[in-house]
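Yeah, one chain of the complex is gone here, protein chain that is, but the others are all in their spots.
Up next is chain A:
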Amino acid sequence: MARPAEPIPEETRAIPHSHRLPVDHRDVVRIFSKLSRASLLALTQQWLAKKNRVFCRPYLRKDAEVTDSYDPDDYYLPATTHEELQETYRQLSTRKGGRREVLNRVLLGDWRTGISMYQLGTAEIQHLLDHPTALRWTAQRIVRSSTPTPGADEVTNETDHLPRFQMQTFLSNLSADITPVMRAHYLLTRVQKLPLTILRVYMHDSPYTSELSLANNETRSTGTQKNSARAVLFIFPNGSPFVFVSLATNTGQLVDADGRRLRDHVLQAIPRALSRRNVRYALVNTSFSTKNLNALLAYRGPGKTTAAPGGYSIFSDHSLSQNALDIVATGRSSFTAQEENTKEKEKDGTGEKDLQEATQPAKRTRGRPPARRKPDAEVSNDESNKRRRIAQGRFGVSGDADDGVGIEAFRVGIRDAFPGLSNGSVSVPALVDSETGSEWRPDVRVGFRGKHVFAGIRELVERGVVDGVSMPGWMTGEVEGVGEGEGEDGVTSKRGVGRVSAFAAFLGWHQGEDGSGR
């Protein structure tokens, strides 16, 4: 039986940029109320730029006249042209004032007829760039899932080993994959400040892409708090085989079950959109998750630091790699310079002290010999210097509290064989299961938490709480599989295979004692 062809072309598209949401829509209020005055003003200039005007139609006088609602006593008198409006906002940016002033002008004045999807997307991305720690991100590695044909892995003159990321192709593939399940609005943008490409997908759980359905969906479901966060952000660092996925909403609460399922669907569509014939990709979790975007870029980014964490960081900065033509042999590393400085300070200090003592000879002879006090100070100074040097050796240039790449949680599971103890007269042999012959492996988990975990451990080393010499390497953040080891659970140590599971940051193993580190 022949059925009449359904006229569907309208509904197979993505939600266009120019679709508008009412200004009292939850998402509009949520995103716009968080932006600063400067950001809002920058955004308005961008929206009013010629190429974006189609997406961000402001409420102009001619609109008012068409609907016959022009009121000369209006507090926010609609502007006649875009240029006039641009000038208004330029003037606002030259003088000081509150955030609210601009916000109200945008929402109640010039865009009272609605905020377009484009505006909403750019506003959210702007907020993310203003606050790089606003969201929690997990890093996923993009790996080849198809078995490469023989010779495909060869490095030749033409090959490119990274997934080809052609933005337009990627986006049309993605929307073709997602459209059967949900309607969505996509905003894909290159960030200029950081080497990033950000994709924002605004998920709309409805078969329609009309403005009415966008606005209505919300009112229908406000009672159940459904769709509390429908935007999901993905970050593609340029030239790196990773993608960062935002986990939580801006307010910190997790997305509800439905939202999560939709998000997972988008996530699954990403490797498919990157794939092409004979080259298929999949996403593999790297068990790396942090709120700090800069830390993500440092540990999972395209640069030199990704595969040289912890103490190996000295290789990625210039302390060891000074120019080959630079023959200055003295004062090579930053640490030597630091040391020089402190030494000089110390010298100054002792100089003063000597002077003091010289001017007070009477005191010197009468009281306790001050010479006794001095060596003490020197010993402690020497010791703290030594500890600082050890910390320098173990952490290199990493673990600096102000470097802005702090990881806030780090957990490691230690599954090494129980080594056995010998304590003078008492000795406990390593426990071996007599039946299977396997050693007993206690399940030990260590977790660290803080603003900047590795800076904290470094400080503990410098203060002598943690022994910097016998501390295992993972405490500096450096035990991390280079490439393929990542995401797996096994790490080979020199005494056998230690089953290790790590969360949050790195794989690691442990032998011997590190009780001080907990």
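Everything that follows uses one rule, which is that a contact is a pair of C-beta atoms (placed from the backbone, for glycine too) under 8 Å apart; a residue touches a chain by one contact, two chains touch by 3 or more; residues count from 1.
We take it that contacts and distances are computed from a predicted model.
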Omitted chain, identified by the protein name its UniProt record gives, among "Elongator complex protein 5", "Cenp-O kinetochore centromere component", "Large ribosomal subunit protein uL29m" or "Ciliogenesis and planar polarity effector 2": "Cenp-O kinetochore centromere component"
From A:73, A:326, A:402 or A:443, residue that would touch the chain that is not displayed: A:326
Contact residue for the chain not shown (choose from A:302, A:404 or A:464): A:302
Hidden-chain contact residue, picked from the options A:20, A:183, A:204 or A:394: A:394
Chain not shown, touching residues in chain A: 16-18, 42, 45-46, 49-52, 54-55, 118, 122, 125-126, 129, 153-155, 157-162, 164-168, 171, 186-193, 195, 197-198, 238-241, 301-309, 311-312, 315-316, 320-321, 323-331, 390, 393-394, 469-473, 476, 478-479, 482-484, 492-494, 509-512
